[in-house]
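The other protein chains are all here in position, but one chain of the complex has been omitted.
To keep things simple, chains are lettered A and B as they appear, and every chain counts its residues starting from 1.
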Amino acid sequence: MINDFNYLKPGTLKEALAMYAEHEDCKVICGGQSLLIVMRQGMISPEYLLDIKHVKDLGYIKFDAKDGLRIGATTTHRAIEKSDVIKKIYPVMISMENKLASIQVRNWGTIGGNLAHADPAGDPGAVLIALKANIKIGNAKGERTVALEDFFVDYFETVMDHELVLEVHVPAPEPKTGAAYQKFNLLESDMGIVATAASVTLNDNGICKDVRVVLGNAGSTPIRVKRIEELLIGKAYDENLFAEAGKIASEDCEPVADIHGSEEHRRHILGVLTKRMLKQAWEEARG
Amino acid sequence: MEKRLLTLNVNGQDYELYINPKTLLVEAIRDHIGLTGTKRGCDTVSCGACTVMIDGMAIKSCSVLAMQAEGYQITTVEGLEVNGKLAPIQKAFIDNGSYQCGFCAPGMLMSAQALLNENKNPTEWEIREGIEGNICRCTGYNSIVRAIDGAAKGKYTEAKS
Partner (left out) sequence: MNKYTVINPHSKFTVLNTHVHNIDGVAKVTGRAEYTFDVKLPGMLYGKILRSPHPHAKILNIDYSRAMEIPGVYGVVTGKDTLGVKQGIWRRYKDLCDEQVLSVDKVRYIGEPIAAVAAITEEIAEKALDYIDVEYEVLPSVYEPLDAIKKEAPEIHEGVERNINVTRHIEWGEVEEAFGEAEYVREDWFKCGGQAHMCMETRAAVASYTPEGKLTVWTSTQSAYYHQALLAGVLGMREGDIRILAKYVGGGFGGKFELDGAQFCSAVLSKKLFRPVKIVFTREEDFIATKRRTPMFYYVRTGVKKDGTLCAREAKVFTNGGAYTGMGATALYLTGFFHSFPYRWKGYRYDGYRVYTNTLPSTSMRGFGAPQAMFCSEQQIEWIAADLGLDPIEMRRKNSHHEGYEVPGQATIASCGIDQCYDEIRKWIDSKGKLPANRAIGISACGFMSGGIFNWFDTPYSFSSAVVTINQDGTVELHVGAQEIGQGSNTTMAIICAEALGVKVGDIKVHSGDTDHCPADLGAWGSRQTLMTGNAVKMAAEDAKKQLLEFAYAQSGLNIVYDLDIKNGWVHAIARPERGEDFVQLVRKALRGKDGQRIVGRGYYTPHRKGMISPAYSYMLQGVEVEVDEETGKIKLCDSMTAHDCGQPINHLGLIGQLEGAFSMAAGYGYLEYMPFEDGKLMNPNLVDYKMIRATEMPPANIAEIDTYEPEGPYGAKEAGEGLTNPTAAAIGNALFHLFGIQMKECPIRPEMILNALKEKKEKEQEKKGKK
C-alpha cells in the first residue's frame, strides 16, 4: 500500500530544481520502475513526490568524438538500446541494456533513475564505471560532476545530498579498447545474482595499457577491483592471467548469501565471469 | 494529500478523473474508468498481466502513476478491436490457442502488439524477448510465439481471414 503523498509535476528542469529545493521530504520519481515497488512495500513514504519523467531538458543522447557520450537522466533504457551511436561506439552498453529487464521496464525506466536507485545489482552501474563514466548531479544551488565510481556509497545510497541526477557522461573510448559485461542469472533478463564488467585498452603492441574490472551485486556498491588492474597492466594476452584475475575478483568482493546462492557460490561465479569478460574485452580490443 | 484532476486518454477516449495522486495507472484504468480487461497478477512489476500500450509501447501499468500517463495515448486490450472486428493479433491468438485461463492474455496481447508496432518482421528470438516480461502459467508460451509469428507474416490480416 503506497502512503499518501503530494505530487509535484515540474515542466522544466529549472522548475524541478526549484520545487525540489522547496521540499525537504521529497523523493524524485522518473520511470519509477523500482521506486514504486519500494513505496508499495511501505519502505519509502515521502511527503512529496517530484515527477521529472516529463522534464524535456533531461531527455537526450549526445555524442562527440572528443567529449564522448552524454546521456540525459530521463533517457529511457530503450532509447539507449536503440541509439545507433551507442551501438557503434559503446556496444557493451547495448548488450547490457538489452538484458537489463523486460521490454516494458526498459520502455519506461530511465538511466538516471536506475543510477539514483543505487541497487548494487543494477546493470548500468558496473558497466559505466568500467567505461570510466562520470555523473552530473545538482540542485538549485548548483551542479557538480563526480566519477560514477565515487557516486555509490552503500546499498541504495549515493553521494547525492538532496540533488538530482542530471546527466551521465562516458568519455570517448581510447583506440584499441574493448569492453564486456555479463551477469549470472537464471532467466534471460532477470536481475543478476552477480555480474562482471570489464574494459581493456591495449597499446600498439597488444600490451595492456589500461584495464578495469567492476563487479556487480558483489557488495554494497559496484566494486572496482584494483588488484586486477595492477596484475594486468603492462602484460600481454595470457589466459592464465585472466584466471588469476578471476581468483582476485572472487577474493576482493563482499557478496551476501541469499536464497539465490551462497557467498561461496557467488565468489566462484564472480571469478568465472571475470576470467571470461577479461578475455572477451581483450579480444575485442585487439579487433 | 491533495487530490488531482487529470485527463487520461484511453483507447481514443478522454476520461476526466479526480484521484489521489498515488493511484497507479492500472488502478485508474480498472477501478476508475472501469475497463477491467487489464489484469493484475503481482505487486512487483514482474508478471506483465497489467501491460498496456502507452504511445504504442508496452508498459506495465502497475509501474506507472496515473498522473504520469497524462498526455499519452493509452491502449488497453479493449482498444484492439474496431467496431467488433478483432485485430489480427487477437485472431492469431484464437487460431493458435495462445491462451488457456486467459488471465495473462490482455497483457500478453499488448506486448505482442507493441512488438509488432516496432518490428514488422521479428525473428523467433525477438518474439520471445518481446513477451518475456509477461508470465503465462498455462501455455508454455510456444503457441503465443506461433501466433505472433503468424500475425507478423500477415496470416490474419483482413484479406486473408
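Here is the rule we use: a contact is a pair of C-beta atoms (placed from the backbone, for glycine too) under 8 Å apart; a residue touches a chain by one contact, two chains touch by 3 or more.
This is a predicted model, so every value here is computed, not measured.
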- Pick out which of B:Leu6, B:Ile19, B:Ile33 or B:Val77 touches the chain that's been left out of the picture. B:Val77
- Message: Touch as defined at the start, partner being the missing chain; which of B:Thr44, B:Asn119 or B:Thr157 qualifies?
- Response: B:Thr44
- Note on the structure: Contact residues on chain B toward the hidden chain run 30, 35-44, 46-47, 49, 76-78, 80-81, 86, 90, 93-97, 99-106, 109, 124, 127-129, 131-132, 134-146, 149
- Residue-wise, where is chain A in contact with the chain that is not depicted? 1, 184, 186-191, 258-262, 265, 268-269, 272
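In this text, only the chains that are shown with their structure count from here on.
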- Message: Using mean CA coordinates as chain centres, what's the gap between chain A and chain B in Å?
- Response: 30
- Query: Which part of chain A faces chain B closely enough to touch in the complex?
  - Reply: 2-7, 9, 29, 31-33, 36-37, 39-40, 49, 51, 53-54, 78, 101-105, 107-108, 187-189
- Item | Of chain B, residues touching chain A in the complex | 1-2, 4, 20-22, 24, 43-45, 48, 51, 54, 57-60, 62-65, 67-68, 71, 111, 114-115, 129-130, 132-134
